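One protein chain is absent from this view; the other protein chains keep their places.
A and B are the chain letters, set down in written order, and residue numbers restart from 1 in every chain.
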Amino acid sequence: MSEFDVIVVGAGPAGASAAIRLASNKVNVLLVDRADPPGSKNVSGGVLWGDSLSQVIPDWEKSNMLERYVEAKGVTFLTKDSKISIDFRSKKFGEYKSGYTVLRTKFDAWLAKKAKDAGAMVVSGVTVDKLAMKDGKVIGVEQSGETITSDSVILAEGANSRVAYDSGIKKKPEDQKIALGVKEVIKLPEKTITERFGLTSPKMGFASEYVLGFLDGGVKAGGFLYTNRESISIGAVISMGDLRKNNQTYSFNVIEQFKDHPFIAPLIQDGRVEEYSAHLVPEGGMSVDSVYGNGYMIAGDTAGLTFSNGLVLQGMNYAVVSGILAADSFMERKSKGGDMNFENYQKNLENTFVLRDMNNFRGLDQVTWSESIHSTIPAIAEDAMLNIFSENGNPKKHLSQIVISSALKQKDKRKDLAVDLYRMLRRM
Amino acid sequence: MIKIEDRLSLLNYKIDKSYEHITINPSICETCPDHFCTFACPAKCYTLIDEKLNFKYEDCVECGTCDTACSHGSVAWTNTKGGHGVKYKFG
Partner (left out) sequence: MIKMALEIIVMIKQVPDSSEVVIDPVTFTLNRGAARNVINPADENAVEQALKIKDANNDTHITVITMGPPFAESALLDCMAKGVDRGILVTDRAFAGADTYPTGLTLAATITKIGKFDIIFAGEESTDSSTGHVGPGVAEFLGIEQASYTSNSWVEDGKVFAERQLEDGVETVKMEPPCLITVLTNSNIPRNATLRMKIDAMKRGIETWTLADINLKPEWVGLKGSPTIVKSMKSIQEKKRAGKKFTPDQMDEFVDELISKGILKFGGD
């Protein structure tokens, strides 16, 4: 007889959602987080997209742990001198769910509290060493030489997956499977933020991703800027392979270059940096051979369930869904008499957008981090825009002529661009 | 540009005086051709002083970057224990 039905390792959106789901269904669950208070080592850019959380917390949108509702979504290319962006705002974001900006330390502590209220035992400030195995089956977790037993374990410890590595169920990431996110939280008055980003109310927010095509030494990084109630979350996601190739740019300076860009600096002007943080970001889809095994399931970042295609950067919504599915898969098995090999979890994931997104966009990371996205396309666009919008005394040309002539200036990149465009189109 | 030292000074750490959660193997670092860790680590825990690699675990934000960054097997990375280490206010 195990001490717990389920032990969940990691109190982030995946782990907490799993624990809430299980505890609400009278499952005896232990949620363990190595930070104290739970969640205080968790970092993300900070938009929780979609409405998945309503499956475990129906009234989650009423929580005062949410910062702002995204009513303005941007996608922006930055070159050294220019900014080319789509700034999409729609009243329809009321019915088509966008997302909320969140600050994770506060938000995740709230999620852990919800798990506790639902009946889970929540333990923080203690680090699980590895999965406890017996006869090829996971029978609980090991901590300080002791085994705490459970019928199954849900592993949701994040991108830096030490328990998974030390238990031999995940390999350490190659450069192309991981990026480094660095972030700052910059304090600004609520009113300033609302006005500066042209938002319709203090409850409404702006979120944009950036392609940073201007960094020293050609380092490739994406940027993000999200508005919270009284602060701005700004950061850079840096390609590990690229940083290594470059080997002269300090990761912690990339975000400063982003902040100093002539069209970013005014947005954070007079703001005071309140916090600096860094975190690994899984790239390019699933990062484990299998999301399940005998007696365990892997959820959230640990499984590599994040998505970035240059237009959006998502992870928390996948974490929530995978956590809930792991919980449901356990209950499904338990009700059918106890086989704890969770291929049903894999199937359940396949039936939702989580693994569909991963499969549909497999290989897109090659494009996301390509020369085309980071330099060729922005250069063509910049040149074309300058031609379209400036008056140089010459007769006006058709738009297509302008774009073609701008593109021809980049002709040595032509072949790469064609390959990347083909890759992109194939996945749309 | 804000210096990294000033940014790190904003952070709250509960430092574990009895356990260094990351250790390096100086003999490997001595012959390292790239010292990529010094560029990769976002908390500037790895620095070169007189050509010699210097590592301090106290400023670590526990991202795990150095473990991936070091391709020479010098970094031994473990989680902090007992709630020690970085304690974010916002995350």
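Operating definition for what follows: contacts are C-beta pairs under 8 Å (C-beta built on N, C-alpha and C of every residue); 3 or more make two chains touch, one makes a residue touch a chain.
Nothing here was measured: the structure is a model prediction, and the numbers come from that model.
Engineer: Decide which residue listed in A:Ala19, A:Val32 or A:Ala221 touches the omitted chain of the complex.
Structural biologist: A:Val32
Engineer: In the full complex, which of B:Arg7, B:His21, B:Lys44 or B:Lys81 touches the chain missing from this view?
Structural biologist: Counting the whole complex, the residue in contact with the absent chain is B:Lys81.
Engineer: Who touches the missing chain here, A:Ser90, A:Ser144 or A:Gln401?
Structural biologist: Residue touching the absent chain, from the options given: A:Ser144.
Engineer: So which of A:Val102, A:Val123 or A:Val153 would be touching the chain we can't see?
Structural biologist: A:Val123
Engineer: Counting contacts across the full complex, list the positions on chain A that touch the omitted chain.
Structural biologist: Against the left-out chain, chain A lists 3, 30, 32, 37, 121, 123, 125-126, 128, 141, 143-144, 146, 148.
Engineer: Which chain B residues touch the hidden chain?
Structural biologist: 12, 17-18, 81-83, 87, 89
We adopt the following convention: only the chains that are shown with their structure count from here on.
Engineer: Using mean C-alpha positions as chain centres, tell me how far chain A is from chain B in Å, no decimals.
Structural biologist: It comes to 23 Å between the two C-alpha centres.
Engineer: With touch defined as at the start, can you tell me which chain B residues reach chain A in the complex?
Structural biologist: Contact set of chain B toward chain A: 1-2, 4, 7-8, 10-11, 34, 36, 38-44, 61-65, 67-69, 77-83, 85-91.
Engineer: Okay, in this complex, where on chain A does chain B touch?
Structural biologist: Against chain B, chain A makes touches at 34-36, 39-44, 103-108, 124-127, 159-160, 162, 172-173, 175, 178, 180, 182, 184-185, 231, 233, 240, 243-244, 246-253, 256, 260, 273-280.
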